[in-house]
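Only one protein chain is missing from this complex, and each of the others stays in its spot.
Letters A, B and C mark the chains in the order given here, with residues in each chain numbered from 1 onward.
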Amino acid sequence: MIYNLPFIAAGLIIIIGIVMMVTKKNLIRIVMGLALVEAGVNLFLVATGYIENGIAPIFTNSPGGEMVFPTVQAMTLTNIVIGIATTALLLSFVMIIYKKYGTVDVDKTGRLKG
Amino acid sequence: MKSKEILTAIIIAVLAASLLLPSALMVFGSPQNDGMDSYMIDNGQDIAAVNNIVTGVVFDFRGFDTLGEALVLFTAVLGVTLMFRRMKEDEEYEYE
Amino acid sequence: MITGWIMENLPALLLAVPMLGAILTPLVGKVSEKGRNAWVLLVSLAALCVAALLTNEVLSSGTVIYTFGAGTPASAIPADSGGLPFRIIFTVDAMSVFMAISASIVGFAVTLFSIAGDSKMSGKDSFYALLLLMQVGILGMVCTGDMFNFFVFLEINSLAGAALVASRVDKGYAVEAGLKYAVLSTLGGLLVLFAVGLFYGQYDALNMAVIADSMQFGVLDKIALVLLLVALAMKSGAVPMHFWTPDAYSMAPSSVTAFLVVASQASLYGVFRVVFTLYNVTLDYATIGWIIIILGVLSMFIGVTMAIPQKDVKRLMAYHAVSQTGYMLLGVGVGLAVLGNAAMMDAFGMTAMEGGLFHIINHAMYKGLLFLTAGAIFYQAGTRNLNKLGGLGHEMKWTMVFFIIGALAIAGIPPFNGFASKLMIYESVFMFSPILSIIAMVVSILTLASFVKVFHSMFMGPKLPEYEGVREVPRYMLAGMGILALLVILFGVFPQQVVDFLITPAATALVDQGSYIAAVLGGGA
Partner (left out) sequence: MAVIETLNTGFGSWNPLIWLAAFIIAIILAWFIWLRGESDYRKGTEQTKPFISGNAEPEKGEVHVRGGNMYWGFTNALEDYYERLVPLHSGILTDYILWFLGVMAIVMILVLGGGLI
């Protein structure tokens, strides 16, 4: 039906995120790339537990039939919160860097070297 | 800088291939079932007393992960407050 | 009764103590500053006690299993699980307690040092809470037997670490270092999670023992192996992925840097755990072993040569930390490369692994000590620049003695602990490949050379007028350094006892995949 499309989409989102992280010059975009990688990993996790024509694993008013796997959904929920926390901390770092250095260009913020 | 771009492209290509390889090898819609998840679905109502199995997994079976998740959130909050604190006069070190 | 309860719940207490301590620290800090210092000290001492009890328990009566949320925590497969461990299980074996005890000792010494050493800093409530959270992350990583749980603690570890690195803003430099650390370790963590997803998709399991039991080493497992191996090796600071290490180590407060060494070693533990427990002989051990050896040799050599021209003392020590990580990778890599060959394993493989593991705890002690002395110098002199420092030995005699102990230990001079583990690595690696052993010795000599430079430019020379007011550091800082210095000497004078008591069980636990699986799943695996 939709043969393996979610896996391909997850892989593509991760790759887009990685490309963004290594080609963009703006620190905020790098953090956004990281958020994209995270979204891709989340999609991959959820997709591993799907059963064809499955229903959500909720018994209340359940129409009956096979249920999709609950563990990966729980893991994804956990990872979403972790991702939000990480992104918030990273963006606050970028804000301080902008305040102190006056730039968010990745080439100009590399002052620790050698 | 030309060679660096080519190198970047090669790295991205290899990684893309290896991250897309699972999509060719795994079958979407019929996951491997060694009993863990079906057991949770079958017995989750008895063990954890929930109708929503995902809730049962998040707060009971894998509740310790949820505690860890709350700690990550706590860590990030502490980190952000540490970043935006009011600093003392001569606290910062002039790095050279 | 209470002792029985404590003994039963040791693995949970190991995490619960610093966790609760971290959550209450900002509250206690609101009441009084002195009270908060005492509280943090108390919590980290309690964590050390729990770790010691757990070490004793595991080494005397075998692997401890702790299941969260089951009827009886000690049951490997809980009664309600239908024969499968679907709850989160802590599998604490000899290797785990080995890492946990070394992390707790360094954690206590660091806290003691930091009470006085970071007194000039603002925002210390959050600082101490983050320090304890980082300890939670490290201890969780080394004790857990669940892949996703490992990822969660990895994230706690790296986020707390990044926030602590950035904590002294230092006109933006520290924040830059923290950003680099956070971005790289988050990317690594996400790739680890992808690998966890691959395991789940194949085996419908998250428990390490279950995954290890059904490991096929197909293409997907190979991808997962590479993701885990490289991401965790990056977090442990192996060349050529070490670039964040000098930045983060040099810009963090010194007490944090000493603890970051342990955090990196927790990732190193992750590499070893994945390679030995999850895959063991199913993987192409010669290839992976050689990859780890090459990473180790590169780390040793590039780390030490980059250290020699540095002028910031903590940056120099950070490059040495990279270099010493190479020894651990080399020792364990040699052990891995001959894993399937029982004769070679008996001849030198086990000794190489024991040397590599012994080096982990030795490195945590002496490198922690060195970073703390650098912090003491920075506390008094106000600079870390070797071109500006000089003549401090006249006043800071104890700091100088501690520095000498640490420097001789890292250079592998007997009778300090660095020599014992390096000797084991040299001799066993020589049997495997003489050239690697010679490189390791050359690196050791270069290490000594660069520490002679540091010693001379910090402590020797005439009293300089700009450091007229420099005095010995406060007692708390000396006590923190003293604990580590004492351990450096003790481990150096009684190496065989330490090896017998801690290291050999750890190496055996690492290699013996079958007993790990049997401890969780029961019966013969």
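Criterion: contacts are C-beta pairs under 8 Å (C-beta built on N, C-alpha and C of every residue); 3 or more make two chains touch, one makes a residue touch a chain.
Owing to the predicted nature of the structure, the values given are computational and were not obtained by experimental measurement.
Touched by the hidden chain within the whole complex are the displayed chains A, B, C.
For the options C:S81, C:S114, C:S255 or C:T351, the residue in contact with the chain missing from this view is C:T351. Across the entire complex, the residue among B:I11, B:A24 or B:M87 in touch with the chain not shown is B:I11.
Checked against the full complex, the candidates C:L27, C:I445 or C:V493 give a single residue touching the omitted chain, namely C:V493.
Annotation for chain C: contacts to the undisplayed chain at residues 179-180, 183-184, 187-188, 191, 219, 222-223, 225-227, 229-231, 234, 240-241, 243-244, 246-247, 284, 287-288, 291, 302, 305-306, 308-309, 311, 347-348, 350-351, 355, 386-391, 414-415, 420, 423-424, 427-428, 431, 449-450, 453-454, 456-458, 460-466, 492-497, 499.
Contact residues of chain B toward the unshown chain are 7-8, 10-12, 14-15, 18.
Touching residues on chain A toward the chain that is not drawn are 18, 21-23, 25, 27, 30, 106-107, 109-114.
Here is the rule we use: only the chains that are shown with their structure count from here on.
Distance between chain centres (mean CA atoms), chain B to chain C: 22 Å.
For the pair chain A and chain B, the distance between C-alpha centroids works out to 8 Å. Residue positions of chain C touching 2 or more other chains: 86, 148, 152, 155, 159, 162-163, 166, 169, 171, 173, 175, 194, 201, 204, 251. The set of chain A residues touching two or more other chains comprises 14, 44, 48-49, 69, 71, 75, 78, 82, 85-86, 89, 93, 96, 112. On chain A, the positions that touch chain B within their shared complex are 1-8, 10-12, 14-15, 18-19, 22-23, 44, 47-52, 56-60, 67, 69-71, 73-75, 77-78, 81-82, 84-86, 88-89, 92-93, 95-96, 112.
Remark: chain A residues 14, 21, 27, 30-31, 34, 37-38, 41, 44-45, 48-49, 69, 71-72, 75, 78-79, 82, 85-86, 89-90, 93-94, 96-97, 99-101, 109-112, 114 touch chain C in the complex.
Of all residues in chain B, only 18-19, 21-22, 25-26, 31-37, 39-40, 43, 47, 60-65, 68-69, 71-72, 74-76, 78-79, 81-83, 85-88, 91-96 touch chain C in the complex they form.
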